[in-house]
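The following block contains the structure, expressed as structure tokens.
The complex is shown incomplete by one protein chain, all other protein chains being positioned as in the whole.
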């Protein structure tokens, strides 16, 4: 199925089921799909597992989603930040589960999900508390841990420009997890600054091919224009 | 060490040791680094293992290298072609070893080498003769084979344009194995149509960052200009 | 109605018809080297089908002719092709990740043999002097959401290519969903063989020739 250009953010997250695993792009605020997260809050799905690098900043975006109490578990590399009070409070009061994953393993586990890799051996975290419970293997004189894919039911991503087929380009370090998460979820919703006609993006420079994209929403002023 | 712009193809392959594993880019002739292969023939290293998608076409390029008798083994996905008579003859007379690897596993095994992955479970080739001797594992109801990285001592690659830091862009389907092989070899030599000043390539569109590139040679007419 | 025996263009047209009918919102499709590439000629312009070639491209166009030929733009069979608007290029690891990760909707492949359980043999005749060469066949066989085979139902010696068990070396296990042939279209897989269409031959005669007398399923034609 080729990508659909949606009329609004709500349409892009419609049908999200309770219990879904949602991959949320962004590194801090760079590449954070704030409008799609707000739409997911309105949509109301509960019992969610959120996979993202961080666990929310301030009171908006991911933090606002956590504050609804509809997130059962967060899988991330770095929850603790100066302004992560929403998460901190939920965690300390035992109202949210946390799986801490080294940032590179987090990215690679989603890459594996998107690439049909059953599992892979990573040298990251060997000998540390995060190795607990993981299968250990020595290969060619080096020690590795077995890591499994992380699949999403839904991915929420922010890109810079999409064409009508869903081909995406990003901007600077806002690219971060977007292209990886786009491969790893069953439904991929993307918010972009603008949608251009098919053929307007240089095929050499497409970062996420449209095959990975299901739903695209342009920023509001762009849709109104 | 940052990339070096070489004066000629010979400089780019200098020092290749006997017994080296050489990754050779290209899919058929698209992206085939013919001038670097010719330089490697002149350089004279023997007892080589060649990793490439094919095993030479006609009498030039990779086929000419095989014809020197200095290749001990070929690791590839598709040796047999209408014009692969040099390889066919060596193989049938028992003068060359062959490891046939499914094309996707070939690419992924080099990707794993470049990405520090110790091994990975691939669903490709399960239940086939190419599964022989491989470790089998069931994960989440699906069967996989354990695949190990392929590291190169040298990679020979053709790209379209390089800047002086070794950042590369490719052209159309000539991209193929180049970006993957660039990550997987200790020394990476690249032939390009032209070298531009640093800053002339758009950072959003660099396909192989210079960190992976050791030696760059521009086409002869370009160097003469 | 039994209909007439199909030539390769008829088979390709039937595949194109089914891709379009069963994927009304468009589909990402890989057409294997050789006869499966004919399917492209039968896809309507507005089908929304996007072609993938495993050497690193989406939205591949038709074969290139004359001035269009560019040695840097070839398909998996190394034939010069063209680029359509909305195309994207990527490297080999990304291309096979796309395939292995199950992102293609349909892959159409040729075959030496297909078993009623959906096993595929299409890479090696097993002849002792043959040089083994697999290319992307094994990755394609297990990658796409739906793998369809396009072949003649009998080989030149008259032996069935749709068989209870493959005797040729396998490409993939239980991976084929449907088999399009000159004499009929079949569903294969864990549920066993089902005849979907027959062409130019009586269904019972077909079952007898195949040596699969218990293979009686739903028929569309």
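We call the chains A, B and C, going by the order they appear; numbering starts again at 1 in every chain.
Operating definition for what follows: contacts are C-beta pairs under 8 Å (C-beta built on N, C-alpha and C of every residue); 3 or more make two chains touch, one makes a residue touch a chain.
Note that this is a predicted model, so its numbers are computed, not measured.
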Can you pull out the displayed chains that the omitted chain is in contact with? A, B
Return the single residue from A:174, A:196 or A:219 that touches the missing chain. A:174
Sole contact to the chain not displayed, among B:59, B:138 or B:204: B:204
Considering the whole complex, not just the chains shown, which residues of chain B touch the missing one? 1-2, 4, 111, 113-117, 163-165, 167, 183, 198-199, 201, 203-204, 206, 209-212
Please identify, in ascending order, the residues of chain A that touch the omitted chain? 27-31, 53, 77-81, 87-88, 91-92, 98, 100-108, 110-111, 122-130, 170-180, 207
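The working rule: only the chains that are shown with their structure count from here on.
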Chain-centre distance (mean CA atoms) for chain A and chain C, in whole Å, is 34
Intercentroid distance (Cα basis), chain C paired with chain B, Å: 30
Between chain A and chain B, what is the separation of their C-alpha centroids in Å? 33
Among the residues of chain C, which are close enough to touch at least two other chains? 57, 83, 89-90, 96-97, 99-100, 143
Residues of chain B that touch at least two other chains are 108, 122-123, 170-172, 207
